[in-house]
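One protein chain is absent from this view; the other protein chains keep their places.
After this line comes chain A, so read on.
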Amino acid sequence: MLEDLLKGHEKSRFILITDSLECIGRHLLLNWVESALERCEKLFLLCFERPPDFFHNWIQPHLRQKLICINGNEDWDETGEMTFNLARVLEEVAQGEGTPTCVAIDSLTLPILMRPAPVTCRQLHRLATSDHVIQVAVVVHRDLTDQHACGLLEHKATTVIDLLPSVSGSGHACHIRHCRPTGKVFKTRESFDFDEAIRIKRISPLKATQEPQKILALTSQEPDPTANLDLSFKLQLSESEREARSQVILPYLKDGSSETSTSKILYEADDADDFDEEDPDDDLNI
């Protein structure tokens, strides 16, 4: 699925990549930018975290002329507040007069921090549904964006790629939720890696051993110490045995049913009581 999305075989108007400090989405965006440049006439890249040269130098030389980088850090008003808004990209796209265009944003975190999230979402929606734009890809940092804003963005996106650190070491893992234009929703989990030149390689379905959650689930299960031993008894209880055990009324506990007998020892267990199940009179010769 990831490969189809990168190469454009799978159509998606708005791809949202969510990342965190442990697994940065910038390298995936770089790969997306390069493959998107192959299939569109123009690509607007809005950079906030790295300067345009960072992207420009990495892209293959014959594709560079199609790439138009806009430095998101250049526009400040006289007080020093960031004034850049996505509407400017929209205007520039509209000037393209029907050229198939893609738009990429290297991080939405700063615009969301500086302005209310719904404003950014509305502008993104306008951008993604604009006639000339064939695809929008955006990175957002999960660890800096509150759940509400993330939810808004995910609601708008047709594809959400959640990047996760893979437990197997060098690789990366991702959860993809993709909604086709027909309305059918796909959910897949894939792993991938980058080579020395940061080009994506080895995209494969995520194996159970690579997945963080499953590993956690496995380790949280109680180990069975008798599994490998040839014992004549068993230590584990089945559900029905557990149920039967819970029904047993222990002697000397007040159960409220036998109030009639005259002499009886009643013991009410204390909260902090260290209940000893051994017979306390065991050592006496009675």
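Assume a residue touches a chain if its C-beta (ideal position, glycine included) is under 8 Å from a C-beta of that chain, and two chains touch if they have at least 3 such contacts; residues count from 1.
The criterion applied here is as follows: contacts and distances are computed from a predicted model.
Of the names listed as "Elongator complex protein 6", "Putative actin", "Exosome complex component RRP45" or "WD40 repeat-like protein", the one that matches the UniProt record for the absent chain is "Elongator complex protein 6". Of the listed positions A:113, A:185, A:237 or A:269, the one in contact with the omitted chain in the full complex is A:113. Listed residues A:97, A:196, A:230 or A:268: the one in touch with the omitted chain is A:196. Contact with the chain that does not appear here is found for just one residue of A:30, A:43, A:160 or A:174, A:30.
By the touch criterion stated above, the residues of chain A touching the omitted chain are 21, 24, 26-27, 30, 49-51, 53-54, 57-58, 73-74, 76, 78-82, 107, 109-110, 113-114, 141, 143-144, 194, 196, 198.
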